[in-house]
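Before I ask anything, let me first share the structure, which is written out below as structure tokens.
Excluded from the complex is one protein chain; the other protein chains are retained at their positions.
For reference, chains read A and B in written order, and residue numbers begin at 1 within each chain.
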Amino acid sequence: MGGVVRRLGAMVVNGVWQLGFAARFFWLILVYSGQSFTRLHLTIRELYFSGVLSLLIILVSGLFVGLVLGLQGYEILQRYGSTDAMGTMVALSLLRELGPVVAGLLFASRAGSAVTAEIGLMKVTEQLKAMDMMAVSPIARVVAPRFWGGVISMPLLAALFSAMGIFGGWLIGVVFIGVDDGAFWSQMQAAVDFRYDVMNGVLKSFVFGVAVALIAVFEGYDCVPTAEGVSRAITRTVVSSALAILALDFVMTSFMFRGL
Amino acid sequence: MSRTTLDLWVGVFVAIGIAALLFLALKVGSISGSGIQSPYTLSAHFDNIGGLKVRAPVKSAGVLVGRVEEIRYNNERFQAEVVFTVDGRYKFPVDTFANILTSGLLGEQYIGLDPGGEEKNLAPGEVIKKTQSAVVLEKLISQFMFDKAADSEPAPAKK
């Protein structure tokens, strides 16, 4: 009994401790970002690893999600005889929710885990310590570029996901089922508001990008420097990122789309 | 630092990412269409707004001219007070009629503006006097039933 309480207490203390460390870490990343932006090629390299290499999975998944939305949307909407609204349905669900959320989840498991693994292994092999010993801050040189690479990639990937999904919906609706092309686009345009739907979606994906990138670099930097420690850190990155995305999505949705 | 294929790929990635954003903004979200320019606000009181929501369209002659900004209850008049913005390019006479209409039979509700004949236009912030409330379907149906009942009852008496 006392053991359980003590363990629980230790867990809470540890959690708070880690939270504080994560906050300080985030602050350090921001402080050192200036340095890493002056040498853009570092961030460009990370854009390649987290952005370009995620393209394929994002585009393919986006297309499939769009195809499914098209089929389901048609099936539901035809009951009410309003298949013209298919474009609206596909676009709104992608822009507001599916684009940022699914792209975020894919991004966390594709790029976030890779970043954690890379930083974790650098820690295991003492590369971070060696860098620190050479008077080069590992946060400026290793962490900040990876963080910004993730933050910049994420909104672009989410936009590509949504665009691809809308294309998928269009394929099903207009090309295969024969919904009127004009109605598809005009209904969509009438219903989708730039500021309200598009910008809020972009904002969401940006916030998810910050969350996933921060979790990924933090878990890597904070991992226990052993093979097992790194593998745990990778698992934690994927799990915490998924939870963070879904929780943040709920919070942001309740703020953004309260009016309707 | 020489250019590398890596730079090229990142360039391609950023370019198509921005293209996707533009596609969403222009083709999907019609940034131009819904862009209400230099808006001014008007308001109106309604006995019943039905299912009108914030951000619902404001139309005149079927053209989108503005959006509903705020809906609140006026406790002095016991009426709904609807504040909406109207595109600065469009002016409406002071005797304009504001109706709450429904697009289609079950579609979304919007405010329709019917311009009157006055010379003087509504100034920003002014209140539209002439309004007509939403048609509430239940009321319509019960009214219809009453009429039917009223029609059919005296019928045998006539005979």
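Going forward, contacts are C-beta pairs under 8 Å (C-beta built on N, C-alpha and C of every residue); 3 or more make two chains touch, one makes a residue touch a chain.
Just so we're on the same page, contacts and distances are computed from a predicted model.
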For the chain omitted from this view, which of "Response regulator receiver domain-containing protein", "Ferredoxin", "ABC transporter ATP-binding protein" or "Conserved protein" is its UniProt protein name?
-> "ABC transporter ATP-binding protein"
Out of all the chains shown, which come into contact with the hidden one?
-> A
Full-complex touch with the removed chain, picking from A:R7, A:R24 or A:K129, is A:K129
So that we can see where the missing chain sits, which residues of chain A does it touch?
-> 118, 121-122, 125-127, 129-137, 141
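Everything below uses one rule, namely that only the chains that are shown with their structure count from here on.
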Using mean C-alpha positions as chain centres, tell me how far chain A is from chain B in Å, no decimals.
-> 35
Residues of chain B that touch chain A when the two form their complex | 1, 6-7, 9-10, 12-14, 16-18, 20-21, 23-25, 27-31, 33-35, 53-55
Residue numbers on chain A that touch chain B, as the complex places them = 41, 44-45, 47-48, 51-52, 55, 91, 95, 153, 155-157, 159-160, 162-164, 166, 185, 188-190, 192-194, 196-198, 201-202, 259-260
